[in-house]
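See structure below.
One chain of protein is taken out of this complex; the other chains stay put.
Let's look at subunit A:
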Amino acid sequence: MSQYATELCTLLVEDNFGELFARIFSTLQRYDRLALPRLKFYSRLSDKKLHHGLAAMIQMHLVFHHTSFDDGVTYYEANMQAAYYLVRSGKILEIIEDNLGVYASRVMSTIMYLGHAQVSYLETLPELVSEQVSTDGINGTLGSHNVNGQSQSMILNGSHAASGSHAKLHQTLTSLAAHGYIVRVREAHFQSSVDTMMSAERIVKAKQDAKQLKGKNLERFLQDGITDLIQERTEGDLSHGLIRNGVPRGIKRRRVNRLGEESNKRPRLDSSVRLPFEKLDSDEDELTDNELVDEDPPMESDLVVRINHEKLDVVLRNRRLAELSEHSTSSITAQVYECLLRRIEYQTQRCREEPEIPREGEEGEIYSTPISLHTLVEDIDPGLDLAGSIGPMLPPEIPGRGGKRPPDNGVNGSGPQSRASEVDQHLVLLAQPPYAFSYRQINSGMITWTVEYRHLARKLRHLELERIIQSRYGNVALRIVRVLLAKGKLDEKRLQEITLLPPKDLRQVLAKMQGGGFVDLQELPREAQRLPSRTIYLWFYDPDRVRRNVLQDTYKTMSRCVQRIKFERSRLKDFLDKTERSDIKGNEERCLSEAELVLLRQWRDKEALLLGEVARLDDLVAVLRDF
C-alpha cells in the first residue's frame, strides 16, 4: 500500500469513526506493527482511550492483532483493506437492496455498522424487528435509535419481541449467507494474512511427517499443508447446503412470488444436507416455531457473522460486465447475460485466487463454472422478447434503411426448443469479439456457457485506462496507445504508418504522454558507443505500470475529494452546527430562513456530489485492483 492509499484510509476512518480511531489508525500505519506500549507512546493517548479505541477497532476489523508465539507480546496492525472497504459500503447496500430487498439491506447495514455481529445480538435489535411485529411490540420512538450507543435499554427492549418476529431476520440472514454475502467470523480473520500464514507454517513444520521429508518433497509438503491450514482457518463460508440446484435460498422464492405461482416444487431439505451449525443447534423448538413461516432452519444464534467483501466484489464485477454488455449489444441481450452471470456468481467465491493481479500476458485463462443452457432458459423471464431483439440472419434485400421488423415466422412461438435456441443465439452474440463475454462449451453433449473472467477483467482495465488517456490527451492518443498495445514496441516511423498521423502531431502527443507516464521510450543502441544517431528508439505502452500509477492517482483523487468535503464543511461550520441542533434538525423548514434553506440545500448537493465522485472513483479502483 502506498502513501496515498494510506492517506485515504486514514481519512475514511476519521470520516466514519472520528478522531480517536483516526489517531490510532494513522499511528499504526506510520509505524506498522506495534505492541501496546509503543503504540501508546507514539499515539500519545491515555490508557483508557487507547484500550477503548483498540477494542472497538478490532470489533470493526480495522485493526489486526496477533499474539506472538515466541515472546507472548500482542502486536497491533492496521487493516488497510477493511478501512478501504468503508468507501464501498453504500454500493454494497444498494446491491443488496436490489437483489434481496430493503429489509436485507437494513440487516446488512446493521452488520456493517457493527463490524461483526452475533446472530442472537441481531435478534435483539429493534430496527431489525420486522414491521408487523414492531407495531405492537415496540413503540415508534425507537425509530430514532442511537445505533452506536448499543445501549442496554435497546437490548432489553428488543428482548421482549416475540420469537416469531425473528423469522424474517433469520430468513434474511439465511439468504444473505446462501448468497455468500455474509460469512462466519473466524479467529484468523482478526490477524493479518501474514500472521496467519506464519503460524500455519510453524504448525505444519512441527508435524511429524515434515521431519522425514527433504528438499523438494518437503517444500511441496509445506506448501500444501500451509494452504490447507489457512483455508481451514479462514474459511467462513455459510452457503454450504443453502444452495440447491445452483440457486441460493431466498432468490427463488422472490421469483416465484413475482410470477404468482403457488406451488413450491423445491424438494425439502433432508437431514443429510443440513447445515453444519444447525446440527449443533440444540434449540430445536425454535425450528418448529419457524417452520410455519419458513422451512429454512434459523441461523444458529451463537454464530458471528461479518460482511464478505470478496464475494461482493464478484457481484460488483458482474454488474460492471452486464453494463458493458448492454452498451455493446442490446438491453435484452444484457439481461440474458445477467442471468448467466448471476448463476455463475452463486458458485464463485472470489474474483481471483492470487492476491495480486498477474502481469499482463502472464495470466492464464480461467473459466468459470459452466452453466447449462437449459438452466438459463428456465431462469430468463419468459416475457422477455428474445426474438425481436436480434436482427435477421440474412442481409436485407434492399440495402440501406430497412424499417421493417423481422417477420415473425412462427418459429419463435412458445416451444421450449426454440426458446432455448433463442437464448443460445443471444449468448453467441455475447461471445463475439471484441469482448467475448461468454464462452460456449459442450459438456457431455450438453450445451453449457461459461465466462472467462480474466480476459474480461483485463479488458475492463484497459477500457478504464484508455478512457483516462482519451480524456487527457485526445483521440489521437487513444489510437496510439491501442496500436502500441496490439503491436508491442514500435519505432516512430512504423507507428506513424499504422496510426496515419502526421509526424508532428504524433510526436507531440507521444511526448505529452511520456511526460504523463503513459508511454515510454526504449533505446536500442546498434553499437557500443550508444550514439543517438545509431540508436533505435522504440515506443511502448506498459499497461501494468500505467495501471499501478493510475491506481495511486485514484487513491489520491479520492482522498482529495474527502479532504475537500472536510474543508467545505469547515467553511460552513457555524451554519452547519446550527442545522445540527436538536431543535432545528428535522424542522428545518420551520426554523431556517429562506436564504439558510438555500444554503443548506447547496451544501447537501455539494456533499452528495463529492461523495458521489468518491464512489465513482471507487468503481475505478475496483476495476484496477479488485477484479
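In this section, a residue touches a chain if its C-beta (ideal position, glycine included) is under 8 Å from a C-beta of that chain, and two chains touch if they have at least 3 such contacts; residues count from 1.
Operating definition for what follows: contacts and distances are computed from a predicted model.
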Inquiry  = Looking at what's absent rather than what's present, what does UniProt name the missing chain, "DNA-directed RNA polymerase III subunit RPC6", "Glutaredoxin-related protein 5, mitochondrial", "Rab proteins geranylgeranyltransferase component A" or "Checkpoint protein"?
reply    = "DNA-directed RNA polymerase III subunit RPC6"
Message = I'm checking contacts with the chain that's been left out. Which of A:I58, A:A210 or A:V428 qualifies?
response = A:V428
Note = Of the candidates A:E326, A:E452, A:D491 or A:D544, the residue in contact with the absent chain is A:E326
Remark   = Given A:T27, A:N79, A:T554 or A:T579, the correct residue touching the omitted chain is A:T554
Query = Taking the entire complex into account, which one of A:L93, A:I230, A:V304 or A:I498 touches the absent chain?
reply = A:I498
Remark   = Residues of subunit A touching the missing chain are 326-335, 383-385, 388-396, 399-406, 425, 428-429, 431-434, 463-464, 466-468, 470-472, 474-475, 478-479, 482-483, 486, 493, 498-503, 505, 550, 553-554, 556-557, 560-561, 563-564, 567, 602, 605-606, 609-610, 613, 615-620
